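What you see is the complex with one protein chain gone and the rest in place.
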Amino acid sequence: MTARSKNIKVITGNTAAAYAVLLCRPDVVSAYPITPQSELVEQLAKFHADGLLDCEYVAVEGENSAQNVACAAVMAGGRAFTATSSYGLVYMYDTLLQTSGYRAPLVMVNVNREPPGIHAVYSGQQDMICTRDSGWIQVVVENCQEILDTIIMSYRLAEDYDIQLPVMVNYDGYYLSFLAESVDIPEQKDVDRFLAPLKDQPPRMKLVAGAGTGCGSHGIGMGFVEYRKKHMAAMERSKELWDKIDADFKKAFRRGYGGQIESYKCDDADIVLIASGSAVGTARAVIDAKREQGIKVGLVKLRFFRPFPVEKLSMVLKGKKAIGVLDRSICFGWNCGPVFQEICALSRHIGIMPMLSFIDGLANMDITKEHIAGMIDEIYKASQNKPYQELTWLP
Amino acid sequence: MAVKLNKLPKVTEYYCDEDQFSPGNACCPGCIMELNLRLVSKIMGKDAILLGTPGCSAPTIHGQNDRAWHKHSYYACVMTGVASSATGIARYYKKAGIDATIVCHTGDGCAQDIGIQTISGAAERNENVIYICYDNEGYMNTGVQRSSATPYGAATSTTPVGSKSIGKTTNSKNMPMIMAMHDIPYVATATLSHLEDYAKKLTKAKEMVKQGFVYLHVFCPCTVGWKVRPDSSIAVCRAAVQSNYFPLWEVENGEYRITQPVAKPKPINEMLKLIGKFNHLKDEEISVLQQQSDKRFSILKALCGISA
Partner (left out) sequence: MGLKTENKYLFKYEACWSDGNNALLCLNTGDWRTSRPVINDELCNSCGICMTFCPPQCITKKDNSFVINLGFCKGCGICAKECPRKAINMTPEGDYTDDCKI
């Protein structure tokens, strides 16, 4: 049955995330404020204070504790939520690895901001890149509505019996966290119905007093190897399931996002630009404009960053004449953007063609339509066998 | 032939369940942290959930692949996350209406150094968690390195004795007092020479945890790290209590009291002479330790006086 919502509010990305958490009925919320996420945890505290959010709200003394509280609550059998950004994300890194290693089905929001190294209280995706290999499922979203919807879908994915992996929902600090857009807030009963299949599953392992359940046993020898393999296998399974969950969501709420990636005007495209996050919205407009000028360009919106959507991307990118990747971060050691580096690794599936790396949008520097138009021009040049620049730093 | 007594020592009256630990574990001979673990297991009961972290107790609390060294449910934490993980479990159980005794069991390295932030945060939030710190005055499991619980003058592998060094040159932290200043319902010090006193405190901890955070600081000599004869661990504990170096006290909702008052305290040397890590100390260095110990005890006495 399709839900018809009557509840449209103009709210910021942080508030949209707070509504999503409210609707998912967590048992434990633990968080520590950090710009640009603070509003999210403050809104949750307000929901809790007004009796709307029936959970244990733990105002921890640091992000490291926030992750520990959430991970332990999940391993004890509950549903938990935490949120952070940049400095907080790296501060909780030891337990971040524990959460995925323990296969704790936790959902977390990371509001993208430049991490330590160069002090900045500005947007950037470097923090997400810092935790690439943490073993978490990582999703990136484009707008406030998608923030709300993706958090709900993330619980469906994380707590699926065959997956049991933590999910990190990333959205750009400032560009989405503080941007107010109109957001359709689903009804509680419809979200309950969407998450209901989780209740019909076999019970997952959890800590039970007096039952000899030992959580976090040492991996010795082949035990260690086996748990790693199982973790990798679960990540692989999550790709297909995410597409299915997206389709279920679309049926239930009349909004879908394409699953692991969204390909926009790529079918007949000669060249493709790949982007993620809020920049996608800007890019869409530029793609349309360039199409009017006769350039057959397509856009791929990367939603799943981990696991990397190898199969879906390969299907879309195979045979294209040139590919450009817009990164809002850098890949130390490879002198390019990180997603660009990963797209290069697809060559064994899609063939060799010119690939271009564009680094833009660091530290709240706007990614403008002119920038994107310039990127498309450069990709086009590459597709025409003209000399081109492989790495471009913008602005 | 001696007349056989019919009674067992009083501590046995506090046992609630059998010792849930395997009879053969890797603790060193004479290690009284092993005695501590088994006592905690018996008094907290088989349904207690233990939280451990890297340290001496970890190889005994944490399992290996799918087997364990004991029958308790446990949760293994990273060193920065013991009290916070306990919070997560306690809060979820509160929400779900599940009754359980949650016991953190870590060394001084975790409680006082790397994990002090989380323990302080959990105490300030008054979480319903029992935290037992076994104080062997250093990072013993990883090779006898110094911690903030290592006393002045002690030789460790990171404060070794040499021509330019007498060992650690700073005083140790007074962790039980730090925790008492968090105004939590119950803080107590205990040691393994006074088993009945410790058993009473463990039993009280089970009650007081219903009100909030409980902290127990247990003096636990390390035979290997301190260079103590394996048969003398209990004797060292006793000497520590009798010299007021480690007085046995508790504070219950702000009321301080010394649970084992010592009428005629012995000089600190009575304890030091049993411990190899202090062998190199000269008389003036020993008197520094004596003064520090006396000063600390006088603060405790003053607090007890205020409470009286």
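Per-chain residue numbering starts at 1, and chain names A and B are given in the order in which the chains are listed.
By definition in this document, a contact is a pair of C-beta atoms (placed from the backbone, for glycine too) under 8 Å apart; a residue touches a chain by one contact, two chains touch by 3 or more.
All values reported here derive from a predicted model rather than from experimental measurement.
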Hidden partner chain, touching residue among A:V225, A:A285 or A:A345: A:V225
Omitted-chain contact residue, chosen from A:S217, A:Q341 or A:N364: A:S217
Omitted-chain footprint on chain B covers residues 1-9, 11-12, 19-20, 22-32, 34-35, 38, 63-73, 192, 195, 223, 229-235
So that we can see where the missing chain sits, which residues of chain A does it touch? 101-103, 164, 205, 211-219, 222-223, 225-227, 229-231, 233-234
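In this section, only the chains that are shown with their structure count from here on.
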Enumerate the contact residues on chain B facing chain A in the complex. 46-49, 62-68, 71-78, 80-81, 83-89, 91-96, 98, 100-101, 117-118, 120-122, 124-125
In the complex with chain B, residue positions of chain A that touch it: 27-28, 30, 55-56, 58-62, 64-78, 80, 94-95, 98, 207-221, 223
